[in-house]
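Structure first, then comments.
Shown here: the complex without one of its protein chains, the others still in place.
The block that comes next holds chain A.
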Amino acid sequence: MARGTSDISELDQEKYDTDEQVKIICLGDSAVGKSKLMERFLMDGYRPEQLSTYALTLYKYTTTIDGKAVLVDFWDTAGQERFQSMHPSYYYKAHACIMVFDVQRKITYKNLTNWYKELREYRPEIPCIVVANKIDADMKVTQRNFNFAKKQGLPLYYVSAADGTNVVKLFKDAIKLAMSYKKNSNNFMDEVMRELENFELEQKEESSDKEDGVPKEEKPSLP
């Protein structure tokens, strides 16, 4: 790991816990077209933030979901994938993942296994979309089954950053998945909190019972 990239943990990521902030990460080999997909989706509206010390590019996107403004941070690698591994902070608090391979290069498809394994080490539950990019180079690939996605139970999108096929749909769907994951995981946390509160209440009740009962019960057993 390059020295510079370790500083990534200094980035403030607590904001992603708030309702209106979402983090979506892109994974995949060098030159599969991750940045080109981002740029096609954001068009003129894109203003990437190059964090070269972290080997990472942030693309900010604002959208409205259910009448509420949502800020989406797309995290794109800036060469960090060359270490065949990403810094843990890259995965930290991510709500969805877009995992890209190049339909013209088998090795980028084979490497999905490694990327997916690493993703699941850090984020076992987040939604993940598999993206077959560069279909403009050979439309016949859309007639082929890529078993990796099916085997992992992941959606597969055939896209082209060059002619735009399914790019906008991909990102919109990724945002929806991220939002629903966030909502559900929050609900899950709420439930856990409620359970904990109940637990504490029960404990209190128990202990208050004891406080009442202890003196009475303990008296006879005193020596």
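Rule of thumb we're sticking to: contacts are C-beta pairs under 8 Å (C-beta built on N, C-alpha and C of every residue); 3 or more make two chains touch, one makes a residue touch a chain; residues count from 1.
By definition in this document, contacts and distances are computed from a predicted model.
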Which name from "Actin-related protein 2/3 complex subunit", "Centrosomal protein of 19 kDa", "ER membrane protein complex subunit 3" or "Vacuolar protein-sorting-associated protein 25" does UniProt give the chain that's left off?
"Centrosomal protein of 19 kDa"
Which residue of A:K36, A:K60 or A:R120 touches the chain not shown here:
A:K36
Given A:Y16, A:Y46, A:Y122 or A:F148, the correct residue touching the omitted chain is A:F148
In the full complex, which bits of chain A touch the chain not displayed? Write them out.
29-31, 36, 43-44, 79, 81-82, 84, 104-107, 109-111, 113, 134, 136-137, 142-148, 151, 158, 160-169
